[in-house]
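Excerpt of the complex: some chains, original placement.
Labels A, B and C are assigned to the chains in the order they are written; within every chain, residues are numbered from 1.
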Amino acid sequence: MVELTTLEARAARALAAVADAAAAKGLAVAITVVDPAGILQAFHRMDGALSGPVEVSQKKARTAALFGSDTADFGTGASPGGEIYSIEHTNGGLITFGGGVVLRTGARLAGGLGVAGASVAADEQLARVGAAAF
Amino acid sequence: MVELTTLEARAARALAAVADAAAAKGLAVAITVVDPAGILQAFHRMDGALSGPVEVSQKKARTAALFGSDTADFGTGASPGGEIYSIEHTNGGLITFGGGVVLRTGARLAGGLGVAGASVAADEQLARVGAAAF
Amino acid sequence: MVELTTLEARAARALAAVADAAAAKGLAVAITVVDPAGILQAFHRMDGALSGPVEVSQKKARTAALFGSDTADFGTGASPGGEIYSIEHTNGGLITFGGGVVLRTGARLAGGLGVAGASVAADEQLARVGAAAF
């Protein structure tokens, strides 16, 4: 099972897990995995997903990877009145609501995964499915 | 009348309907129709419309098409305190107030139409005229 | 005929003339008219035109308007070895081949018209049809 430990194989496995979970709920989402530098690792758009969520899923994944923080947590500070408000305009634009989660190998940052296209709660839940499968 | 069912003909018909309705009220607006990917399909600027609304009408149309949501509805969540605040910075910049409406062919997303240059309420009402004529 | 002398009406007439001439040849193109500042005045995409020419037609129209020069002439200087080579990277990107023509009211600059989606020669010929109808 050496191959399944590579980033390539783990990213593919995470995408498939999210797509399966979304299909089971009748949802159509865009799913992104990025590396620790926020650069695209793998992406999958389900049939029926709209065009807008494509970039949103990427920015969720990037936000999680670039700051080592799930987007829901990140958004607590990066919103009007929050301690790091305005940081969301850096790095090409970050996302401050749920659906982006940190990917880890043990304790080490391995990247980020973002889901967009359904409700925030559903995107968030699907992203956690992906992180668990990673 | 097959030709009138094409996207090209329907977009032209929608632009004309909005321009006529605006002229009847003494308003001068910019009107955009985009395809489901948010790419420009048709555009018309009335004499007397300022330069700024040109891009605003395009971003309204894009927002509606990319997320399958009228901009007034979209903006409820994508404003400070809203559930998807920060999404408005994706996809080249989105609009969170009225004047952008979804265009459909039956239940299927066919694009978006945006109107800008008058008041938000008037832009919104004119956009609905365009969607009805599409 | 006062109305036909407005920029709005003249732009619409130019778009229609280009679309009719293109349809007569079995071509599907994107057609843009901009004002003297290079800001969008009117746009029409024919059914069957690809997505890429949408922006190309806009940059042709902008190039013509912003420098008061048809793009074919402009390109003679703005190409490797030309006297103003590198200028094509200004103003958000300019086009250095045919298909963009200057629009005038008498001797005064009134804007630019760009056609893209067919061959350079056909785009150029269609753009001249549009300028004549303007």
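The rule is short, and it goes like this: a contact is a pair of C-beta atoms (placed from the backbone, for glycine too) under 8 Å apart; a residue touches a chain by one contact, two chains touch by 3 or more.
Worth saying up front: this structure is predicted, and the values here are computed from it rather than measured.
Novice: Which copy number describes the whole complex, given 3 displayed chains of the same sequence?
Specialist: Every protein chain is the same sequence, and there are 4 of them overall.
We take it that only the chains that are shown with their structure count from here on.
Novice: Graph shape for the chains shown, where an edge means the two chains touch. Line, ring, star, complete, or other?
Specialist: Looks like a simple chain-to-chain line, open at both ends.
Novice: Kindly work out which chain lies most centrally, taking the average of its C-alpha atoms as its position.
Specialist: Central by C-alpha mean position: chain B.
Novice: Could you give the separation in Å between the centres of subunit B and subunit C, each centre being the mean of its C-alpha atoms?
Specialist: Centre separation, subunit B to subunit C: 24 Å.
Novice: In whole angstrom, how far does the Cα centroid of subunit A sit from the Cα centroid of subunit B?
Specialist: Going by mean C-alpha positions, subunit A sits 30 Å from subunit B.
Novice: Would you kindly tell me how far, in whole Å, the mean C-alpha position of subunit C lies from that of subunit A?
Specialist: 42
Novice: Any chance you could list the residues of subunit C touching two or more other chains?
Specialist: Where subunit C is concerned, no single residue meets two or more other chains.
Novice: Of all residues in subunit A, which touch subunit B in the complex?
Specialist: Of all residues in subunit A, those touching subunit B are 50-53, 55-56, 59, 75, 78-80, 88-89, 93-97, 120.
Novice: Can you check the complex and tell me which residues of subunit C touch subunit B?
Specialist: Per the stated touch rule, the residues are 6-8, 12, 37, 39-47, 51, 54, 58.
Novice: What does subunit B use to touch subunit A in their complex?
Specialist: Within the complex, subunit B contacts subunit A at residues 36-38, 63, 65-68, 80-81, 83-87, 89-91, 109.
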